[in-house]
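Here's the structure we're looking at; comments come further down.
Here the complex is missing one protein chain, while the rest keep their positions.
We just call them A, B and C in the order they show up, numbering each chain from 1.
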């Protein structure tokens, strides 16, 4: 918990908690008994009794965790505890299932609720970004490449780019199909005789999870797809948070996080640290390694893996938690974000017009030729001083002073920036 | 090249070669000039002259590579070389674009053709797996969990599981949308004035790539999605190849790779190494680290990253190449694969019927109760010897000898195995 | 906790707990005050009062965790709480330090005690392995390459190889130097005037940590070195545990884990799952991704990183915990391990002598020539049946039946196996 305030912030922490996991395993057991009843293998009263016993409050997580060491997973001791708790209906508990069925299905249930919480925060980020894009559609802003000032753009386009990327990552995560898992010991559902497929269908329906064509106990494509989608969200968050941190540098000062009590330094009272964006970065940085761990664990031996399966539990939970934390902190950062258009403008002007060099060059290509134009403009830029004057005076260019000044106006060289902002906003409106 | 025979096998190596990359960059330049012509910014003859100059054979890859060091990417020297090569049309070369536009678009073109080659091999794997699933639909096979014999299944279901997983991974890779990239220096297409969006549309259309809503120069979701999909394919391949290697162990002997000249040991003439499956594993093991590198490189600073962009080129190529090699080796392994149903059967019988313990227990639950049945069966199994006799003689169970023998017949305890095989094959027929 | 029984077993979990971390931060604060007293900057009574307040039981971890969100780390609210708790001495709390000093130093203290616990378990593993090596120095065992039977070796040499690798990994971990960190806000210790270096020396001495030449706030070599050493231990553990799982396969049966209550299957009473080895594998599989995360976080910007520093806390803790769990489970597995020399011998004989083909070939090289010998032996092996007879009858070889039988005796073809075992044991005796 010591680090959770920073690294496991937001609602996902609770959604992937031990309690949530326990309830999800119980929900799987309840659905299994219910599915058994649906196809006539389990008496309806027994299924009801089992469902009633499937309440996490009745079980001791710590005790289950300890007992898990003997069998190698927590579903086995839970099945025993539930059997005891269900009284006469106990004989129908876990009917036809293996431990992995319960754990894998629970993982999907946990992922579903974590994803819901996460996407709600992500949608709040999108709304904030859409607001920034609209507000700053035409706010002149320095485009920077390789961290060098390059050409003007608008802060609205910056925000629109953030929005579009985050929306795409969110949509990819939303589209990951989460299937139920039920296969019995080796994926044949042998103990259910010929009723296996019908039980699977009822089980998935009751849980609101997708029904898989085949049990996927050793096909971890779903786990990898989910991991990839979460990793992508983290990457999109980190892009935005990283830009916020860079734009908030003392020397740039184009944005700041403004919040009571947060971001102050214990020893340096003048600082306004963009703590929320930094915390988002810290969380997002967990993702690539966790994604790799889950991809590396994909090859499951035979009908159940000797280690690779167990190796999924922690990184999957961590990845959900880290992604949730990253998104939550980004939401927080955006909610605190103050934009400073004056600093954006003064930074654009910092190079005395050199930022528009490309434009001047391009304008001169038809009359002067590409390379001569490039060379002459470069010469004027390197000279320092009043660039408009230098350009106007350069013998090779034939530019008037007023035309030079016009060419050096950043607001006149924004290309499709505003069109792109409008597109991003239109798409946002469609999708939300 | 020394390791390519093992680690970069199959057609993808060529598809991601320097030559292929160079041609892809030139294709992007040609399409750019053509798009300029489409919207009236470039004379049609100039576009044609540029297109004619866009032939990789005219350029020296090594020289471009050396020159790339000065600007940090190979597109800049290529634009210069192409300008020279295009004669009078040279002034229209690279019009409106920045180096990243050309490199990113080329990356998509290279990925497209590599994917095509890779998916052709993957489809050949799928066909082979469908064949195995059909042929061995009912071939009794030992289901193994945690590398211990567990319950019977059929080898057809094993193959069907491999097929379903590989099909899903292939479909995910196929569905990754590959967009063109064109944004100019900072993503505004400023030097194209108001024509930017029209040029992008024409450019994408000419290249047969998707048209993005916004330039994606610093939104690396596409790169990450592609990486994730490739990593997933590797995971699915490794699952299959890993099982082949395990099933080919001398002590199991259930499958072997049979090929003239391959897999023999220089010093141990009796060995039949499953070299193709092993090579598939070696290639697939490259993926998780490469995927992580690409995910970690997602946060691109401002309007062009200082390092994270350049950091994509090698791992993206390596990941395509490794995935291509993994799939090609799996295809090779499956084409050589000999299945030994006799060894499968003798392995099922190895434990003298203990493999059916679950079935016996399940059958006894209604009459004896779950725990007593479990305990009694476990006792008989631990006794060793003739299990049918032991069961028939156990006082708590009330089983006849013939009923015990029936319960111990693996072919009678396959649950939904054959139904699942049929499902997988039906889905395969639909999708191919 | 639900997964801790499996994935966070052993004493390291406690050593890296929130409580342990909190106490370590307090130990750093106490040492700082003490060091201040040592050099005369802090009154001795104040230092004593602060030390008395540095008891984890007085603070609320959850509350500190929550408060950490505002400043981005838990040391800042802890310094405030400690200031309050220390009464009049409060003004000397945290004197000259920055939050990172406390957190980094605490990380080293936590790593030290976790390492101690981990190495004790590792030493127990080494003792068990040395026992296996000595006991089975000459136990004939099948050497397997690419999972195919290859040549005989002894199980003692297998265990000696495990021992040597684990010892080297343990030694590497033991040799990682853990330095104290104290630099103040930007690494100049400015608020300590000219006393900075003396305070650092006293601080390190009091904590029993190494004194660094310079503050290492943005030099994360120590973090990376520790991560690499832990990852290496995991790799060595996974090698051993992986071999145990493979040797325990039903079809090989050369080792088994024998433990009351553990490793039984809920549905398959005949199984003896090597649960401890599998749990070791599951834990060890966490390492590479965590190591990568820590290496990727090495570049810390300027005088304190905006995210990369915070990004270390979870993976460092996870990596210690996973390594601790891996080693603990390996210790458990080895303590349960039953070796089956009879199965080892029957597996050596499984190929009817083909395992000795290399020996026969080598013996024949002087008289027959390398290639002819290789070909003739291969021919005999492929023929199946009685290999000694086939060799004796082969016209090209000129072997007597008794010489053929002698050449096919695995115990006579063990090369330096026993010498290597003795070396490994001698080295073990020296080092322990």
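Here, a contact is a pair of C-beta atoms (placed from the backbone, for glycine too) under 8 Å apart; a residue touches a chain by one contact, two chains touch by 3 or more.
In this text, all values refer to a predicted model and were calculated from it rather than measured experimentally.
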{"item": "Contact list for the unshown chain, restricted to visible chains", "value": "A, B, C"}
{"item": "Candidates C:218, C:250, C:273 or C:351 - the one touching the absent chain", "value": "C:218"}
{"item": "Contact with the hidden chain (one of C:40, C:208, C:369 or C:398)", "value": "C:369"}
{"item": "Listed residues B:26, B:224, B:308 or B:416, member touching the removed chain", "value": "B:308"}
{"item": "Residues from chain C at the interface with the omitted partner, ascending", "value": "72, 83, 90-91, 98, 143-147, 150-153, 157, 160-161, 164-165, 168-169, 172, 184-194, 196-197, 213-216, 218-221, 224-225, 227-229, 231-232, 234-236, 238-239, 241-243, 246, 281, 284-285, 287-289, 291-293, 295-296, 298-306, 358-359, 362, 365, 369-370, 413-417, 419-420, 423-424, 427"}
{"item": "Chain A residues touching the omitted chain (full complex)", "value": "144-151, 245-246, 248-252, 265, 267-275, 278, 288-289, 292, 296, 347, 350-351, 354-355, 357-358, 361, 374, 377-378, 381-382"}
{"item": "Hidden partner interface residues of chain B, rising order", "value": "1-7, 9, 18, 21-22, 61-62, 64-74, 76, 79-80, 94, 98-99, 184-185, 191, 241, 245, 261-268, 273-275, 277-283, 285-286, 288-293, 296-297, 306-311, 313-315, 317-318, 322"}
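One rule holds in what follows: only the chains that are shown with their structure count from here on.
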{"item": "Chain pair bearing the highest count of C-beta contacts", "value": "A-B"}
{"item": "Between chain C and chain A, distance of the C-alpha-averaged centres to the nearest whole Å", "value": "32"}
{"item": "Per-residue overlap in chain B, given as positions that touch at least 2 other chains", "value": "144-147, 150-151, 246, 288-289, 292, 296, 358"}
